[in-house]
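Complex shown without one protein chain; remaining protein chains in place.
Take a look at chain A:
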Amino acid sequence: MRQLPIVFKRQLASYASSPSTYLSVAAFLVLCAALGLHANHWMERNSSDLQAFFELHPWLYLLLIPILSTQLWADERDTSFADTMNTLPVTTVERVIGKFMAAWVVCGIALLLNFPLVIAVNYLGMADNIAITSQFLASWLLAGSYLSVGCFVCALAHQRLAILLLTLGLLLTVSGLSSILDALEHQAPLWVVDSLISLDPIFRFSTMDSGKLTLHDSLYFISMILAFLSATTITLNYKHS
């Protein structure tokens, strides 16, 4: 894993030099603030945490994550550069994790840029900062799991538009899983519905975004990240052979 920091730094520099990163982060922040304040009436809730904002994140990530995902392997779309990378003493695992970590850090920065909300809630004198920290962590874990899905899609598709649409479609399906489960409630056996509910990331996130960060739910997201990153590595190694 000695080359991981080099890949990570290179990918971070790639995000920093791309206007689409700034645009997508800005759109995420503006929508987060606007929808939280106006649509979810945060001020009227008189809440001590930022649940009104965080409960929107699974939907707002549908905007941010696909755009970040399309940039993950963008530099290796050029076959000569990809061929050169394949001949360098760097493993596929290092490349996958390095790139994923850089994208996850960008998501973390986008989340941290919500700090005016934290200041506001503290200024109003009703802040539960432990719950807010848990909400931030939960949202970051959700972003990581969504990004790992995007990373896997990048390993399958080459076209930027295909990656964007596939990631968006997959995340939309995941986000809409609870609605599908509601529809299935009376048709499918209870154990099937229960099993699917336990796999639903939105359901997991909804238990965490209230400020209760449990090891059980955190491990769910971490295992999802690991599963998709492993799938990405296997797919890339298969393609390489």
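Note that a residue touches a chain if its C-beta (ideal position, glycine included) is under 8 Å from a C-beta of that chain, and two chains touch if they have at least 3 such contacts; residues count from 1.
The working rule: contacts and distances are computed from a predicted model.
Student: Can you pick, from "Acetyl-CoA decarbonylase/synthase complex subunit delta", "ABC transporter ATP-binding protein", "Ferrous iron transport protein A" or "Copper oxidase", the UniProt name of the chain not shown?
Tutor: From the choices "Acetyl-CoA decarbonylase/synthase complex subunit delta", "ABC transporter ATP-binding protein", "Ferrous iron transport protein A" or "Copper oxidase", the unshown chain carries the UniProt name "ABC transporter ATP-binding protein".
Student: Where the complex has a chain not shown, which of A:31, A:63 or A:90 is the residue touching it?
Tutor: Considering the complete complex, A:90 is the one touching the chain left out.
Student: By the contact criterion defined above, which parts of chain A meet the unshown chain? Give residue numbers in ascending order.
Tutor: Touching the chain left out of view, chain A contributes residues 3, 6, 10, 13-14, 17-18, 74-75, 77-81, 83-84, 86-91, 240-241.
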